[in-house]
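Read through the structure below, which is laid out as structure tokens, and then see the notes.
Every protein chain but one is kept in place in this view of the complex.
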Amino acid sequence: MTVIFDGIASGMLLFLISVGLSVTLGLMNFVNLAHGAFAMFGGFVAVTLLNRAGIPFLAALPLAAIGTALLGVLFERTLYRRLYAATHLDQVLFSIGLVFMSIAGAHYLFGPQQQPLTLPGFLQGQINLPGLDMGVYRLFLIVLGLAIAFGLQKMVSGTRFGAQLRASVDNPRTARGMGINVDRIFTLTFALGTGLAGLGGALGVEMLGLDPGFPVKYIVYFLIVVAVGGSGNITGSLIAALILGVFDVAGKYYVPQAGAFVIYAVMVAMLIFRPQGLFGRKAAR
Amino acid sequence: MNKSMIDLTPLTRATRWHPAELAFWLLPVAGYFLLQDNLVLLTQIAITALFCLSLDLILGFAGIVSLGHTAFFGIGAYAAGLMAAHGHGDPLLGLLVAGICAGIAGFISSLLVLRGADLTRLMVTLGVAMMLYELANKLTPITGGVDGLQGMEIQPLFGSFAFDMFGKTAYWYAVGVLFVMFVIARRLVHSPFGLSLKGIRQNVGRMPAIGAPVNARLAAVYTLGALYAGIAGALLAQTTQFVALDVLSFNRSAELLLILVLGGSGCLYGALIGTIVFMTAHHFLSDMNPEYWQFWLGLLLVLIVLFARDGVMGGVRRLGALGKGGAKA
Partner (left out) sequence: MTYALQTTSLVKKFGGFVATSKVSLNVEAGARHALIGPNGAGKTTLINLLTGFLEPTSGEVILNGDKVTHLAQHQRVKRGLARTFQINRLFADLTVLESVVMAVNERLGLGARFWQSVGSHTAAVDEAVELLERLRLLDVAHETTRNLAYGKQRLIEIALALAAKPSVLLLDEPAAGVPTIESRELFETIAGLPREVTILLIEHDMDLVFRFADRISVLVGGAVLTEGTPEVIAHDPKVKEVYLGEAICD
């Protein structure tokens, strides 16, 4: 039971980070491998605020998200925008370039070591039920993750912004003709995606650690979540992340020698049985 | 009778060796005599060029974006390294086995890679490489883990040319293998198979409608690319008598992508020239702190994508076009 609970929590964390990628990749069709770099940025913002400026954890979280979103806007305006129409290869190369630069930058500013983070007292400790030990912080992650999934789903499918976004993606020219400010919509969406990455990065310091290698270390996890969940599909990402989290934690717990292989096995199995992703629509060809 | 209808030479022009190509292949000979002290570096260049050529086959010619091409390089390196460490030190046998192992791995992963669209491909290629990295890392008793694989004994090439400490044999060995593999790739590119790959890259949706089995072709070239990479890996293991875990790292895959786009993908010489430029630059900047080096690499990637998408070979072609235009005027 505890293993499943921990798996869900870790899956929720994975969801929080990856959903931003799902948004940019699925809705804007941009392969942004630098997503992990934005998450790392959020982590560093949070750690710096916490350890150097003494700002409380709960305040540091939204600041990390906003800070990363602002960075995202800056990058979108100056660089990403030029590559919306480029091939996926170009987008991949470009974002790998950013990843390398971010890794080097993080090394330069923070050094190669893991960043320490102390959670506030009320998020530490455990709630013990018969057969189930729930870490308070993990419970916090689960609740927050669910809330964000719910909010995002509502926003994309139920608001004007969501409708405009979908219109802009389907056909930017028509959308422009209808008076939608496509550029602004894309900037906002990108900000949303990177903001979520920043939030996830800040939340993840405790469980995933934070060092300059972060953007590369977890990139495959993010890709699996998005590919398995069906890109742009929020519920899909959530379920994929939860499955991945549970399998990952369970694998590490029960067969520690196999370590990370469990998730690759999940990836392969998924490809064999559901090559379009769990919820992916079949590509029209 | 059709012979008279039109001139067919444009169709066969590319198959003939251009003088510039012959000149290019004199470079390794010149390098040997002029840069005696740098043979190790030149050997590295030849090996990386072969590796880059293998990526060019699958990315440049078949259009499959791979984030984990180093998986096959690593398989080849470990295969050859393990053979040599366990008493089968014949270099050519090592190459053969390494190529076959990597080719088999390539074939199996091609089945997964080709199942999905772009995003899935990125995930699978990256996932396979990372999985192998983990594997090599965990199997310390076999691979040496983070300490690397050591204790290889490479026998003399053809039974008579021992690998000397100046690296002369190693150099000619690497250059020779590169040349042979290049000639094979060159034939392939100009064959009907190569033409169908161009077709797939230019319009994948149209190919089935002319009766081409797209996935079979892609699987074939992916397998071949993996085999080439495996041979490159084996060359590295044999010439350095050491396999570092780093052969499977993501950075190596990413660096290779950079080299290829730097030279110009979809053109065999692009892979070679990109490697020469990159490795030479790396050599001169090698005193630099590795973190800074990574920063400049990243910046270079960004700049290439934004401003110089067709690489060195594209520049050469544009210069050529300019020259022709100038001559006409």
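A and B label the chains in the order they appear, each numbered from 1.
Following the convention adopted for this analysis, contacts are C-beta pairs under 8 Å (C-beta built on N, C-alpha and C of every residue); 3 or more make two chains touch, one makes a residue touch a chain.
A quick note: this is a predicted structure, and the numbers were derived from the prediction, not measured.
Remark: the omitted chain is touched by one listed residue; of B:88, B:115, B:138 or B:217 this is B:217. Checked against the full complex, the candidates B:15, B:36, B:140 or B:280 give a single residue touching the omitted chain, namely B:15. When the omitted chain is restored, the residue from B:19, B:87, B:141 or B:192 that touches it is B:192. Residues of chain B that touch the chain left out of the display are 2, 5-6, 8, 10-12, 15, 187-188, 190-196, 198-199, 202-203, 205-214, 216-217, 220.
Definition applied: only the chains that are shown with their structure count from here on.
Each chain gets a centre from the mean of its Cα atoms; for chain A and chain B, those two points are 33 Å apart.
Remark: chain B residues 59, 65, 67, 112, 115-120, 122-124, 126-128, 130-131, 134-135, 138, 205, 250-251, 254, 257-258, 261, 291-292, 294-295, 297-302, 304-306, 309 touch chain A in the complex. For chain A in complex with chain B, the touching residues are 25, 31, 33, 79, 82-83, 86, 88-90, 92-94, 96-105, 107-108, 216, 219-220, 223-224, 226-227, 231, 257, 259-261, 264, 267-268, 271-272, 275-277, 283, 285.
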